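Shown below is the structure under consideration.
Not every chain is included here, but those present sit where they belong.
To keep things simple, chains are lettered A and B as they appear, and every chain counts its residues starting from 1.
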Amino acid sequence: MPECPVCGAEPMISDDPVEGELLECEECGVELEILALDPVTLGEAPDAEEDWGE
Amino acid sequence: MIGASIAGGSGYAGGELLRLLLGHPDVEVRQITSERFAGRFAHRVHPNLRGVTRLRFCALAELSECDVLFLCLPHGESSRRIDEFRSLAGRIVDLGADFRLRDGADYERFYGRPHPRPELLESFVYGIAELNREALARADLVACAGCNATASILGLLPLYRAGVADSAVIEVKVGSSEAGNRASEGSHHPERSGAMRSYRPTGHRHAAEIRTVLGGDVHFSATAVEMVRGVLATCHVFLNRELDEKALWKIYRGAYADEPFVRIVKERSGIHRYPDPNLLAGANHCDVGFERDPLSNRVVVLSAIDNLMKGAAGQAVQALNVMHGLPESRGLEFPGLHPA
């Protein structure tokens, strides 16, 4: 199972993953992108860290 | 059915315990004592339980035999009357501080008087299930941990067990219910509302408890803030080696992945990124999070609980479940409210 690059968890991958598909790591909430298939490799999807107001 | 009674049931911890035990399918609440309110209905003191129970308080002297006796008495009472209580129940769960420490000398230093029964200290099992599950399963005498100690220990345990922590500076922010339901000058609403009170900058009793479990260099402070229930421990841990975020995740997931009540809360976005006690009122969770300081060897660990639940009554019921081989979450399923 591929690992989340940020927290090392094993996020759930859909049955027929597609390159470029976005998914969220259930544990650390980071947005991931499927970079390649067999084997599925994951990378952090670029998203601006939104300022949460404080 | 487990016949349970509560000695000292008019306080906040006693009331929360009554609420949980009334809702526990395997428990039948026999008696709940209060010298002040003997003869009165429980809901007079615990209004949330109106219509839930017709139980009345009785005097301590009227206590009869039961399977499990929970003690929520003022400091010194449970150690003074422990033999009497042991004659009434096969199992005792003490929510007070008398049997928390392993070393009588520590007790004397922090509570200002010698421990009346130091020889019993060893026979009480410290009530944090995540720490002592096996011992609890065989225990007849349990001493629940202090609320501040519970939050601090659960936050730091994985790092100390992994041997990566050098020292820690802990500051807990706590609510007013921690001081109990007796009114005082300081709890007078016009003075307490909005106050931010550094009521224990150093030398807090809980520090001794935390050191007993974690060992090492632990510095402790407590600040009371505008909150009724809740503890947030902000622990500044200085590591003895280089660890990146992924290694820290591994340590925390390794320790807590399978725990029913400890959740790891660390998100990069959204408005709920780290543990927040506001979400845990009435729930038995301990939420733990961490953040690595890129500029030093410091990791800031955050640990949130409800001082009346995981910090007292919830911990006691969880211990009850472990002691009787019941599913640990039984009677403790309430997930907390949002918004709250």
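Quick note on the criterion: a residue touches a chain if its C-beta (ideal position, glycine included) is under 8 Å from a C-beta of that chain, and two chains touch if they have at least 3 such contacts.
Bear in mind that the values here come from a model prediction, so they are computed numbers and not experimental data.
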Copies per chain type across the entire complex: A x1, B x2
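One rule holds in what follows: only the chains that are shown with their structure count from here on.
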Gap in Å, rounded to a whole number, between the CA centres of subunit B and subunit A: 37
Residue numbers on subunit B that touch subunit A, as the complex places them: 245-246, 249-250, 253, 264, 266-271, 273
Subunit A to subunit B touching residues, read off their complex: 5-9, 27-30, 47, 49-50, 52-53
